[in-house]
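With one protein chain removed, the remaining protein chains of the complex are shown where they sit.
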Amino acid sequence: MSSEDRAERTPQNARETSSTLADAFEEPAFVPYLAAGDPTFDASLEYVEALARGGADVIELGLPFSEPIAEGPTIQQAVVRSLAGGMTPERFFEFVEALDIDVPLACMTYYNLIYQYGDEPVRSFVERAAAVGIEGLVVPDLPAEEADPLRAACDEFGLDLVFIVAPTTAGERLDHIMERVSGYVYVQARLGVTGARESLSDHTGATLSRLEGYDVPKAVGFGISTGEHAASVVEAGADGVIVGSALVDIVAEGHEDDAPTAEIAAELESLARELKTGAIEGGQRRPRPERT
Amino acid sequence: MSSEDRAERTPQNARETSSTLADAFEEPAFVPYLAAGDPTFDASLEYVEALARGGADVIELGLPFSEPIAEGPTIQQAVVRSLAGGMTPERFFEFVEALDIDVPLACMTYYNLIYQYGDEPVRSFVERAAAVGIEGLVVPDLPAEEADPLRAACDEFGLDLVFIVAPTTAGERLDHIMERVSGYVYVQARLGVTGARESLSDHTGATLSRLEGYDVPKAVGFGISTGEHAASVVEAGADGVIVGSALVDIVAEGHEDDAPTAEIAAELESLARELKTGAIEGGQRRPRPERT
Amino acid sequence: TKFGDYGGQYVPEALMPAIEELTDAYRRYVLNNEDGFMDEFRERLADFGGRPTPLQRADQLSARYDTEVYLKREDLLHGGAHKLNNALGQVLLAKYMGKERIIAETGAGQHGTATAMAAAHLDMPCEIYMGRRDINRQRPNVFRMRLNGAAVTPVDVGRGTLKEAISETMRDWATTVETTHYVIGSIVGPAPFPAMVRDFHAVISEEIESQTAEKLDRSPGSVVACAGGGSNTMGAFAEFLDDDVELYAVEAGGSSLTVDEEAGVAPHSASLSTGEEGVLHGARTKLLQDGHGQIMESHSVSSGLDYAGVGPQLSHLVDEGRVTPVTVDDDDALEAFHRLSQDEGIIPALETAHAFGFLEAALGPDGDGSVEFAEPIVVNVSGRGDKDLEAAIEETEKRDLENAPEMEVFDQ
Partner (left out) sequence: TKFGDYGGQYVPEALMPAIEELTDAYRRYVLNNEDGFMDEFRERLADFGGRPTPLQRADQLSARYDTEVYLKREDLLHGGAHKLNNALGQVLLAKYMGKERIIAETGAGQHGTATAMAAAHLDMPCEIYMGRRDINRQRPNVFRMRLNGAAVTPVDVGRGTLKEAISETMRDWATTVETTHYVIGSIVGPAPFPAMVRDFHAVISEEIESQTAEKLDRSPGSVVACAGGGSNTMGAFAEFLDDDVELYAVEAGGSSLTVDEEAGVAPHSASLSTGEEGVLHGARTKLLQDGHGQIMESHSVSSGLDYAGVGPQLSHLVDEGRVTPVTVDDDDALEAFHRLSQDEGIIPALETAHAFGFLEAALGPDGDGSVEFAEPIVVNVSGRGDKDLEAAIEETEKRDLENAPEMEVFDQ
């Protein structure tokens, strides 16, 4: 997608209008994550496009920060590779502009990069993100308590602001978050940091049930690495699955083995397809809820 | 000298009778020191006999102690060699018995060896020393204040007990020492530990003048290494000179160079003669005092 | 939770409930002494830690500078630095909160050793994260932690220093938050840590206040403390914020105050003096960062000052003009290290040496006289230098320092 499509969008309150991100969850959605520029700008473009071909409904594109406190080893290494390749916020926006896909994008990054960008803390970043066509932001080190300035900027420029809900999130805090979230809510399947796992956490069901009353798509992430994972998460009530480390693993291994970019892209597309198919199957296994 | 000569001597108070050691100072005396058994029992016998031939009037024979706190590096090393060669108090007495000389002997050793020997602390040692023909004791770590038991044992067995007078010794302490000394008084020429020196200390004159009123031969030691040293010390009023490190140096160097025992013995005899000659010359340089 | 605009709680959502729980515990136990927490804390600090630490007149420095210089002897605290004040407070708090496990990060190893000691003392399992590079630089402190029964987990990410260790500890905490307390080692991190850690260390300035009153019948004129994260600094300043006392925070000037943006390296750790506002490790504060907001690798001859951030309250106090930030470079810190060792018989930590380097720069024979200190000057001797012996000697050998002692005593 080229940036011009949305560059003219006027400031508005995204939560009160339709959301491209939320719309992407009409059917059980597959939301992959890759770090932009991992391991190089050009290869990474191909990888992201492969995910789009593989069926991604939304793509979370990581803008790497030097201190990724919420990430496990897999994504930490992706960050290191991307930074070593010269990734900066400005290059990131160029990356988005250079992407030739038709899938809505969320930018996942840490707050300091958003804060530092441009002349006006927070606002400059969001303005530029909106200009290149980014639909929303995911900021792992920004809890709802500190999010008002970013929420305001996102509202101003029509971006969604995705919050994460953890297994430990409950009560007033959950309400507080759900009042501020837009696009989708990122349901953290288990405690800890990102990373692919053999088996799924059983926190997911409990968290999803706490979220039942909220009318925002629920995307479950942390540990999902196979189509069967995806199916069972969606069966348990999720509107979509977020998959990062399992995909980054493919990039990392390919990079290590010096595999051709096309080969790695093909592998990514194949896993993406498996995950998307899994999500769809999961949806078929449960009585589809009425969407209001 | 064989031990039988004096083995039969009965207990007596040496200070009230004639003293063989004191008698040796009739003319300016040369008092050499060697560590018994340095570097071997047999070689050491020859060295001591060479000193006798060279003109020794009294010989201070060291019984080595593992912690020779009053000795400089030269004699420390002699102690190490002698102990490594198996020297013990009993072997020391055998050494004295094996000596074939006609020069009175003083045993120089540390108090712990005297204290530990035999069944009766102090007394057993003195008894045995007397039996092998030793005329007196010099104990560098035994000040007059602690000397009463040894003084009593020496009196009992007719041995002299030599005390050291240092440049720092004066006043009441000097009296205290001079009341207890017999044989000769060891005048320490300078502060510090034993060791040959290029030049002589100028403390000597002052110490000797403090001792003028006392009727005990004064033998000056610490740092004397040449005939000229000996001469000037005697000229300054000493009744004799004590020389250790300069002689031990010859033993040490010979040992290191693997020189034949006879050669080392000859060198010792030669230095002994120089020192004895120096002492005599020193005596001739001054008006000989009347002995009362 | 804020100091002006600084501070806050910039952490992953998974940690927020723990931080709320901690905030509640801080209020109840620390601020309101519920269940006698503060009484037990103070008693253990006295009996186990060795408080109060002395306030000592520095006879030789007072003569050298022709002014009254006093030393607050935190180097005498158990473990050899002020760090135990905080570590003991937090481990005890974790016990009151029913936590079953302690984690902490450490750079130079001082906070790690303090935490390991406190955890052993209070019978709590303990795991310390430490950068691989720091592990190999700080062997004695690693030994001490292991001897105290703590697990020491190497962090191999990045340069393997404090910054990476903090990030890694936060990751552990995000996983184990329900049973585990993270003992942050300075007045950094998300609220309530900066305030809570300050309160545990405030005993330093409370004692300075009562000791100057008792000995000199007055308050200190100036308080000088080195500042990395800033815990000894705020501990020494806390009671004087509203008083007429000059407060100097001495940062590590490293080898130079310039930066290498390309390499992402700042050859110093002067966040207060040169840093820009940003968000790191849970708080908004002054940071060493590049133009994009990536955190710089900081540097100091003293690994305890070697951190790209600083406590948010200090950032605020500097902006307000209440605290004066100054810098002392590696060379001057080493000279001050030797000066205190030789003149006062106290071998300071290299961190601490920076505080004395500032005195010398201002008041010494070659000083610029730029600062007129109010008397008496109290310098916080935040830690002892035993941990730094090898580093200090190695760094001294690289330089031509006027007062460096010869070290040629060993064989070959």
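Just so it is clear, A, B and C label the chains in written order, and each chain counts residues from 1 on its own.
The rule is short, and it goes like this: contacts are C-beta pairs under 8 Å (C-beta built on N, C-alpha and C of every residue); 3 or more make two chains touch, one makes a residue touch a chain.
Just so we're clear, the structure is a prediction, and the values are computed from it rather than from any experiment.
Looking at the complex as a whole, the chain kept out of the display touches B, C.
Among C:Arg42, C:Arg57, C:Arg101 or C:Arg159, only C:Arg57 touches the chain that is left out of the view.
Across the entire complex, the residue among C:Ala14, C:Leu76 or C:Ile295 in touch with the chain not shown is C:Leu76. Interface note for the absent chain: among C:His121, C:Arg198, C:His268 or C:Lys286, the touching residue is C:His121. Of the listed positions B:Arg53, B:Arg173, B:Arg210 or B:Arg286, the one in contact with the omitted chain in the full complex is B:Arg173.
Considering the complete assembly, chain C touches the hidden chain via residues 46-50, 53-57, 59-60, 73, 75-78, 80, 116-123, 132, 135-136, 139-140, 142-144, 146-149, 152, 154, 338, 341-347, 385-386, 389-390, 392-393, 405-407, 409-411. Contact residues of chain B toward the unshown chain are 65-73, 76, 80, 83, 88-90, 110-113, 115-117, 140-146, 163-170, 173, 177, 188, 191-193.
Keep in mind that, in the parts below, only the chains that are shown with their structure count from here on.
If the chains shown are joined wherever they touch, the resulting network has some other arrangement, not a path, ring, star or complete graph. Centre to centre, using the average C-alpha position, chain A and chain C are separated by 38 Å. Between chain B and chain C the centroid-to-centroid distance comes to 66 Å (mean Cα coordinates, whole Å).
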